[in-house]
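With one protein chain withheld, the remaining protein chains of the complex are depicted in position.
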Amino acid sequence: MLNTSATVILTLMGVSLIYILYLTITGRPVERRVVFLYVGFSVWLPLLMKITPPLPITTDVQKLYDYIIKLPPGSKVLCAFDFDPPSAAELQPMAVAFVKYAFKHDLKLIIMGLWPQGPQQAQMAIAAALEDPTVASHPHEEGVDWVNLGFQSGNEFVILSMGGEFKRMFPRDKRLIPYDSIPLMKNVVNFSNVDFIMNFGAGYPGTKEWVQIGVDRFKSKLGAGNTAVQATEVYPYLRSGQLVGLLGGMSGAAEFEKVLGEKGKASTFLLAQMFGHATVMAFVIIGNVAFFVLRRKKKDPAGNN
Amino acid sequence: MRREVPILITSIAGLVFAISYFIPHFPFGRAETIFGDWVSIVQSFAIWLGVLNLLKIAVEKIFRKSEGWPYSYLIIISLIGTLIVGFYDGFRGIYANPQFSYSDPGTHFDWVYQYMYSALTSTMFSMLAFFVGSASYRAFRARNVQATMLLVAGFFVMGGRVPLLDRISGLFTDSPIFSELANWIMNYPNAAGQRAILIGIALGIMSSSLRVILGIERSHIGGGS
Amino acid sequence: MNMEIVGIWVGAILTLGIFSFLYKDNPVYKVCEAIFIGVSAGYYAIVYYFDSIYKKFWQGAVTADHPDWWLFGGAILGVLFLTRLFPKIGWVARWPLAFIVGATAGLYMVTYFVTNAMNQVASTIMDVIARGDAGDINWVQTFGTLVILVGVTTGLMYFFFSKEHKGAFGGAAKVGIWFLMVTFGASFGYTVMSRMSLLIGRMDFLLGDWLGLIN
Partner (left out) sequence: MAAQFALRYGSTRYPIQKRVGQISHPVRRYNVTWYRPDCVLKQYCNEGKRLLRLRETIHGFLRFTGLVFLALAALFFSPRFSYSQEIVSPAGSLSDTAALMAPQPPTNVIVKDLPNDRGEAVIVRWNLSPDDDGNGDVTGYIVSRSESAVGPFEPVGDAVRGALEFSDNQTDDSKAYYYRVDAFLEYLDAAGEKARLVSVASSVGPIKSTAQWFNLDRKWVLLFLVFVAASIIYFIEKAKKGGKIYVRKIAGIDAVDEAVGRATEMGKKIFFIPGIQDMNDVQTIAGIAILGRVAELAAQYDTWLEVPVCRAMVMVTARESMKEAYAKMGRPDSFREAQVHYLTEDQFGYAAAVGGMVVREKPATIFYMGAFFAESLILSETGNSTGAIQIAGTAQQTQLPFFVSACDYTLLGEELFAASAYLSREPRQLGSLKGQDAGKVLFLLAIIIGGILATFTSFDLSTIFKVE
């Protein structure tokens, strides 16, 4: 029912765009609130339709996948959660998929955050992963299979200091248990004792800083999940091999879920994302067609207003 | 004293971090660690400075009855309310057995985070989606060659990164050509352009850092040249 | 009543309150905004207090069995920072500021030079002709390599300020700006993608958690 009516409304919206094009060309552009409505509906309605469109896997995501499947059980993975709730729509699905993968393949997670909100988002990701039936069928113990070291202030200086000793920046974990008493952290002194670093980054500090210090100074292997805004800026690092792989934005998250065989949030969001893009693209076209038409008949006094 | 000491502090701190990159031996390696700790602690105090400053401005606003002053009451109430909840949960957790964190699921502070903080900050930023929509209708114009190239590249990336344009090309061919095109743009021209920008920025940051360390640039300590 | 349900309602009301700005700037939005400012400041203060000041400094230097006295240096600088609140002695706050600025400058000078300049230059230097396993030329790869090489060099030339953009150099700089425009186009597309995702996240909350239309 919802599905059908959503489809009908979306189709009507698409058709009505032609009317908007006509209005704009004749120099009577619609108000911005009308555009707001289009954007709102184009994102809202597809969420009700529960369709997962097919998505090809890009090389960036494939590279990350190829790397993490090679990590043997028992590998220690440092997982840096550097994002806040606004970026959670993009990064949380990646994080959940990654944590699930780690739990299913017995990778040990050492979680930390350079953003104050990071460890709290990590807590949610772990809770979500533990609800998965396959994961839940085996016990996972905090301190043995994963540990949340919490947040530390100092941005990239935290990473720099961790190159010497993790304990310096994280003397206790989130539950206030001393570093040396955590079974997982026994004999983990610095980056040379972890096998892989996974960063979920939404800005500063984030992937850039991990590349600069974690990779280029301390020779770690780094994979990243980024918001789309950040992703464009880290492509040079991907090309130069400073990053082993990259998940960029919502579609990166959906691809990651697909390649891991997890059905997660990002896949269900993808349709809404598609319609959102379609709306923006349609309005760019309408605006520009009107711009050129109006410029040609210069005599029209309204200009592009 | 007001000028010389800060300049000296800046230079020493800068030199320690620059030199310890090349010389790991004592005293540089050790100094780097100690200074790293200090940066971390000072930054936490800086956040507290910001919070106290916000409180001070809000109180001043109420006293001066400047525009929008009633909202300042709300700022003060919600700020102090969050602090009370946080400190209560925090110290309760420290003295509990076993200890727990102020932000563990189920604490009051976590409730504030999940339902107030998260809702407010994400909604604040999600408004940008609407603004992008209206700007695409009213402002993004192919007004010259450069803007045209930008919009065309943006168009293909937007349409290729989600299975949108592939839907259309799918009528004629099976291979996801637009997805591949978007991927190619990201990995080649985009990576090249970003790399040129990165190199430029690196040199810019290097030169401004150098000026700061050498004491040529002093604007951060409140003095011009 | 269940705290979670209360929470979802509070979240939904705040969300709609902020969205009311889209219609026009109004008091409801201003109320939500004031709460936003207060709550986020409080949130930061608490996290920085417990995770950093308490866990690192207090437990490391005051209540520890083997106190690390060096940490007091950081705390003293930190307290000096707070003097900013009192205009008369506020100038002392320049000391910790000078420390942070200096430390950042020192670290950035090397890290940016290494990661963003040297290593990027290193990975741009490559054999232009890409060959397959059998030694045959891979034209697609070769073209990609050329694009990278041309893009980086001409892009750098555009950002070259001590030479006029004339003749061959001007031509190269022009190609450079095309590359920059494609780059900006890519980030335009990706930024739109991010912005839409933000809204999707919110819609998911409203429709799913609040109204229960998505399960």
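A, B and C label the chains in the order they appear, each numbered from 1.
In this section, a residue touches a chain if its C-beta (ideal position, glycine included) is under 8 Å from a C-beta of that chain, and two chains touch if they have at least 3 such contacts.
Since the model is a prediction, treat every value here as computed from it, not as a measurement.
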For this session: Please identify which of the visible chains the hidden chain touches across the whole complex.
Result: A, B, C
Problem set entry | Listed residues A:D60, A:E156, A:D216 or A:E257, member touching the removed chain | A:D216
Problem set entry | Contact partner of the left-out chain, one of C:F21, C:W95, C:Y108 or C:W178 | C:F21
Exercise. If the hidden chain were put back, which of C:V31, C:V79 or C:M118 would touch it?
Worked result: C:M118
Seminar exercise, completed: Residues on chain C facing the left-out chain by the touch rule are 21, 25, 33, 37, 109-110, 113-114, 117-119, 121-129, 149, 152-153, 156-157, 159-165, 180-181, 184-185, 187-188, 191
Exercise. So that we can see where the missing chain sits, which residues of chain B does it touch?
Worked result: 21-26, 29-30, 124-125, 127-128, 131-132, 134-135, 138-141, 143, 146-147, 150-151, 154, 197, 199-201, 203-204, 206-208, 210-211, 214, 216-217, 219-220, 225
Problem set entry | Residues from chain A at the interface with the omitted partner, ascending | 32, 71-75, 104-106, 138, 164-165, 187-190, 192-193, 195, 216, 219, 229, 233, 303-305
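The rule is short, and it goes like this: only the chains that are shown with their structure count from here on.
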For this session: Decide which interface, A-C or A-B, involves more C-beta pairs in contact, and give its chain pair.
Result: A-B
For this session: Report the chain whose mean Cα position is at the greatest distance from that of chain B.
Result: A
For this session: State, to the nearest whole Å, the distance from the C-alpha centre of chain A to the C-alpha centre of chain B.
Result: 16
For this session: Give me the residues of chain A that touch two or more other chains.
Result: 36, 39-40, 43, 86, 88-89, 117, 150, 152-154, 157, 160, 169, 176, 217, 232-233, 236, 239, 248-249, 251, 273, 276-277, 280
For this session: Provide the list of chain C residues touching at least two other chains, using ranges where the numbers run on.
Result: 22, 43-44, 47-48, 52, 56, 103, 107, 112, 115-116, 120, 148, 183, 186-187, 190-193, 196, 198-199, 201-202
Exercise. Inside the complex, what are the residues of chain C that reach chain B?
Worked result: 3, 6-8, 10-12, 14-15, 18-19, 21-22, 30-50, 52-54, 56-57, 70-71, 73-75, 77-79, 81-82, 84-85, 91, 93-110, 112-113, 115-117, 120-121, 124, 144, 147-156, 158-159, 176-193, 195-196, 198-199, 201-202, 205
Problem set entry | Touch list for chain A against partner chain C, complex | 2, 33, 36, 39-40, 43-44, 47-48, 50, 86-90, 116-117, 150-154, 156-157, 160, 169, 171-172, 176, 211-213, 215-217, 227-229, 231-233, 236-237, 239-242, 248-251, 265, 268-269, 272-273, 276-277, 280
Exercise. Tell me, which parts of chain C touch chain A in their complex?
Worked result: 22-23, 43-44, 47-48, 51-52, 55-56, 59-60, 103, 107, 111-112, 114-116, 119-120, 122-123, 148, 183, 186-187, 190-194, 196-204, 207-208, 213-214
